[in-house]
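Apart from one protein chain that is not included, each protein chain of the complex appears where it belongs.
On to chain A.
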Amino acid sequence: MDRVNFRTQIITRHLTNHHTSTTNLLQTATCLNYSPPELSEPSSHFDTNALRKLLDGESMDEIDHMFNLMIQSDLFCRRERGGKVFISPDFNEPMEKQREMTMRRIGYLKEQGVFDGWLTSKGGEAELLGFTRANSCGVFDHSLGIKLGVHFFLWGGAIQFMGTKRHHDKWLRPTETYEVIGCFAMTELGHGSNVRGIETVTTYDANTQEFIINTPCESAQKYWIGGAANDATHAAVFSQLEINGVNEGVHAFIAQIRDGNGNVCKNVRIADCGHKIGLNGVDNGRIWFDNLRIPRENLLNSVADVSPDGKYLSAIKDPLQRFAAFMAPLTSGRVTIAASSMNTTKKGLATAVRYSLSRRAFSLKPNEPEVLLLDYPSHQRRLLPLIAKTYALNFASECLKTIYVNRTQESIKIVHVVSSALKATLTWHSMRTLQECREACGGQGVKTENHVGQLKSEYDVQLTFEGDNNVLMQQVSKALFMEFIAAKKKTKPIEGLGLEHLNKPAPVLPLNLTSSTLRTTQFQTDIFCLRERDLLHRFVSEVSQRQAQGENKEHIFTMTYQIAEDLGRAFSDRFVLQTFLDVEATVPAGSLKNVLGLMRSMYTTIVMEEDASFLRYGYLSTDNAAVVRKEVLKLCSELRPHALSLVSSFGIPDALLGPIGFDWVASNSWSSVKHV
C-alpha cells in the first residue's frame, strides 16, 4: 500500500509541478550536511585515553611530541581542508623531489635533537625510544620511517651488534649527527631472503692489511639498497669471506662509498633502482664493487676476525652456527616493521570508520533519511572485526618490542620466532585492512590525499623486506618442529614460546557451541591451543614419516609447506590471544575491561570464521562453524556503538588522517577550490 501511495504522489507531482521553476525545487530539496560523528555517536563508554595507554604505554608522550614537531613544521606539507589542518607528503612530486623532501625533514628532526643518543645511549629504554621515534615518523610517511630505519636500525644496528668497540667509538656518534650516512648492502639481484647464497666476495691482502671487496658477476650487484642511490656515504657490505681459498661464509664490512662531497668513491659504481610503486622518498640503489680495498679494521668482528697476517679466527667453529649468531641481532628490523604496520593500519581504519559514520547511502523506505554506512550490518562486518584484530595484533607487537629489548643470549631464538611470525601476520593484516578501507571509502578511497589507497602501495613492500612473509612463516614452523623434537629427545617437557600447553592433556571442546561458550576465555584458549597442538603433531609426524623413507630434510620442508603455513598461523594466532589476555588482566573490572573482552571475542571468533584450518582439520564441525558465523554478526552489532571511541583511542591525530574522515562537504566545496 505504501508503494502505491508513493507512486501516486510522484505522479501527482509530475502532473502538477512541471511548471514550477527550478529555483523552487532547489529550495525545497534539502542538501546534505556534514555532521561530525562526535555529534551523532554516543559518548564513549570507557576512558579512551586509558585504552590508548594500553597500546602506546610509556611511549605516549614521545609519540605526541613527534606528532607536534611534524604538524607545526611547514616541511611536512601542511594543508587546510574543511577548516582543519592536515599534513601528508606530496606524492604528486617527482621521485627526486620526494627524496629531497625526505632528507630535509630528517635535517629538521636532527635540528630538534630527535636523534641525540639514539645509538650512543645504552639499554632497553633507549632502544624503545628509537622504535618510537622511527615509527612515529612512519605515521606521517613510510619513506621517512624507512630512511631513519635504514640509517639507525640497519646501518647503526650492524655497527652496534656486529661490530666491536673500535667500530662503536668511530662510527656511532657521527651516525647520530649524520656526518656519516649509512646504508645496508645485503640483498643482491640474485639473492634476497637467502642471505647465505650471496655472491659478493671479499679476500684479504696481508701485505697491505686490506680486504678487497668484489662483485664478480651481474647477479651479485647489491640491489634495493636504501640510501645508496643518492645519500649514503658508507655501507655495511655483506659478502662471502675467502681466506686462503677457503670460504668462511657471510661477513659484514664497512666500506666508504661516497666522499664528503657526495662523489662516488673510486672502485665503486652506483645506479638507481628507479621509480617504485611506493616509497619513492627512499633512494634505493644498486652497488657494484670493483676490487674495492678497505682497511682490515673495517671487518665487523663480533663473531669472527682476521689477524693482520691473514689468519681466520672465530670462537664458533661450525659455519652454520656462526652465521646464525652473526645474523641474530638483526631482528630489530622485523620488530619495527611489525610495529609500523600497526600505525598504517590504524591510520587507514580511523579514516574509513570516521567516514562510515558520516556518509550515508540509500534509504530503506521512501522519504526516510539515507542510512549511515556503518549502520549496514555488511559494512560493520567489513570494518569492525578489523578494529578488534588491530587491537589484538597491536598488543602483540608491543609484547614483541618488550621481548626484543629484554633479549638475552638464551632468548635469541624466541625473538627470532616471534618476530618472524608477527612480522608476517601483522603486515598481511595491514595490507588486507587497507584494501578493505579503500573499498569502504568508495571512490574517495582512491584519492591520494585520503591516504587509504596510497598507503597500500607505500606499505606493500613490508610483506617482502626483512624476509618474505611466506618464508618467515615456514621458518616459524621449522623452529617449532625443532623445539618439539629437542624436548622429545631429552624426554623433557617442552618450554618457551608459550608451548607449555603441549605438556598437558589435549583440551576437550564442547560438542555443541553456543554464543556464550564462544565468549569464554577457556574455550577461546582451548581451541587455539588445540589447533596449534594438532597441527604441530601432524607436521612432526609427516616430516618423520618422510625422514623414515630416507628423504632429505630440506626437501621434506619444501614439500610440507601447506601444513607448515597452517601451523605458522596457528602459532601466531595463539600467541596473539595470549598477549591479549595478558593485557586484559592488567585492567581493573569496568567498562574498559568489558570492551576489551568484546574485542577479544571478536578477534577469536573472526579467526575461527576466516581460517579454513578450523574446518579442514575438524576443530569446528559445520554446525559449529555456523554458530561462529552467527556470532560474528552479533559481535558486530555489539561493537558498533564503540566504533568511534575505538578508532579515537588509536591516538592518531586528526591532522594525520585523511580529510575524508572529517568535513568532506566543506573540504570539497566550491569555495575551497583554488580559483586561478
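Note that a residue touches a chain if its C-beta (ideal position, glycine included) is under 8 Å from a C-beta of that chain, and two chains touch if they have at least 3 such contacts; residues count from 1.
The definition used in the following text is that contacts and distances are computed from a predicted model.
Taking the options "3-hydroxyisobutyryl-CoA hydrolase", "Gpi16 subunit, GPI transamidase component", "TATA box-binding protein-associated factor RNA polymerase I subunit A" or "Small ribosomal subunit protein mS39" in turn, only "3-hydroxyisobutyryl-CoA hydrolase" matches the UniProt protein name of the chain that is not displayed. From the options A:Pro36, A:Gly190 or A:Gly310, the residue with contact to the chain not on display is A:Pro36.
In the complete complex, the residue from A:Gly57, A:Gly82, A:Gly190 or A:Pro641 that touches the missing chain is A:Gly82. Considering the complete assembly, chain A touches the hidden chain via residues 34-36, 38-39, 64-65, 67-69, 71-73, 82-85, 111-113, 653-655, 662-663, 666.
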